[in-house]
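All protein chains of the complex are present and in place, except for one that has been dropped.
We just call them A and B in the order they show up, numbering each chain from 1.
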Amino acid sequence: MGLIESGKMPKPLTKLLNISRRYSLWVYQWGLACCAIEMGATFGSARYDVMRLGVIPFPASPRQADLVVISGTVTDKMAPSIVRLYEQMPDPKYVISMGSCANCGGPYWDSYSVTKGVDQLIPVDVYVPGCPPRPEALLEGIVLLQERIQNEDISARWRGEPIVVN
Amino acid sequence: MATESAEAEVAGDSAVELPALPEGSVAAFDILKATLGDCVLGSHIKPTGDLWVRVAAEAWRQAGEVARDELGCVWFDFLSVIDWLPSPFGRDMDAEQDRIVYGAPARELEAMEHGYAGGESRLQVFARVAALPSGSNAGVAPAVILKADLPDENPAVESWISVYAGADWHEREAWEMFGVIFVGHPDLRHIYLPSEFEGNPMRKDFPLLARRVKPWPGIVDVELMPGEAETADGDGAADAVGGAE
Partner (left out) sequence: MNTTTREQMAYIAGQAADARLNVELETEGMTLNIGPQHPATHGTLRIVARLDGEQVIEAEPIMGYMHRGYEKLTEVRTYPQVTTLINRIDWLGSFANEVPFILAAEQLMEIEAPPRAQWIRTILFELSRIANISLFLGDMGVQLGALTPVFYAFRDREFVLNQIEAVTGGRFHPNFDRIGGLKDDLPAGWIEETREVLGKMRTFCDELEDLLMGNEIFEVRTRGIGIIPADVGLSYGLSGANIRASGVDWDIRRDNPCGLVYDELDWQVWTHPDGDSFARYWVRLQEVREATKMIEQLFDGLPSGPIMAKVPRIIKVPAGEAYVETENPLGAMGYYIVSQGELVPFRVKIRSASFNNLSIAPWLLKGVYVPDIITILASLYFILGDIDR
């Protein structure tokens, strides 16, 4: 592990580690709104079978998760809990924002109680558009995230430097 | 569905003369009138059987009791408030839409227009209770919608919790959304919004800030072709934004 922290990882080793990280994403079960049902269909049904991509939808605690799918409308009342749960996840951590509401407020763009986009609260890696996105779209989002993980400079991520949005 | 033709305002005794009115609703109105007397301020019956009765705010809880015990309306449907103020903010972007797209003249939004059974004040509390259709406790009328005017200053009305237990959350919601105080409610707290939220969002004078920053993108439903932009819609867009200060 010293190797990773010092940032002197040999390329082949980086590649190997990235492959293993890519295919063992533990995703936290986080259901917010309509999208949660489509997420449930992706993760829970035999037809879409997310496990063939190496995504494991079991942890019920953020402390065991690598990935969180923000699936649904984020309200101002919910926002503190989202930030708190995100902070509880161990680094390196990834976020998929699923659906229009989490992306930008969606149909509630003018509401008095909805946060217009979860990226105001936490950094987002992949945005999946749709209202709600089909399960196939979420799978596509996960594949994109895996590609991103594959090409990542692991040591930068490992040091846990905060990713600043703005 | 010839609603309009047979609709009638039944004020007091004139109810009997009209032929098309459903009997149950008329009977229910008569019972309310007999029990509450002068506190019944207005009413309306649709041929579909819907019955509206406006009572004085002092008789609000009593009206609920009468509806439950004498009319057999044991099932609590909902309770809420209407703000009759013509909105200075709420629908201004869509008033722009009327004007820009459909050429409607600019409207004066001054006088309050109250709905069925009339009204006098800005805030009106209303509730619907229904009876079971059959069985031992079948009601006189299928359902009744009760309304009561609230004073403009310090709107308050007696709570319905002792009459219908389910009114608890509905009153909390009405308190949060409209600022109506329910006297006797043990626990008026925020139900939906975070406790630091200021204002009563469902009041007509509560602006939706997002709409004031950016006008509703659906105002113009024909998108311009490339090239003919700017000049043609410069007017409308400027107006829409200009109204948002």
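Everything that follows uses one rule, which is that a contact is a pair of C-beta atoms (placed from the backbone, for glycine too) under 8 Å apart; a residue touches a chain by one contact, two chains touch by 3 or more.
Remember, it's a predicted structure, so these values are computed and weren't measured experimentally.
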Candidates B:Ile31, B:Ile82 or B:Ile181 - the one touching the absent chain: B:Ile82
Residues belonging to chain B that touch the chain removed from view: 1-4, 48, 50, 52, 74-78, 80, 82-83, 87, 90-91, 93-94, 97-98, 102, 113, 115-116, 128, 132-135, 142, 145, 164-166, 168-169, 177, 190-194, 201-202, 206, 208, 211, 216, 218
Residue numbers in chain A that touch the chain omitted from display: 29-34, 36-38, 40-41, 44-47, 60, 72-73, 75, 77-78, 81, 85, 107-108, 110-114, 131-132, 134
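By definition in this document, only the chains that are shown with their structure count from here on.
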Residues of chain B that touch chain A when the two form their complex: 192-194, 197, 201, 206, 208-211, 216
Chain A to chain B touching residues, read off their complex: 76-77, 105, 109-113, 116
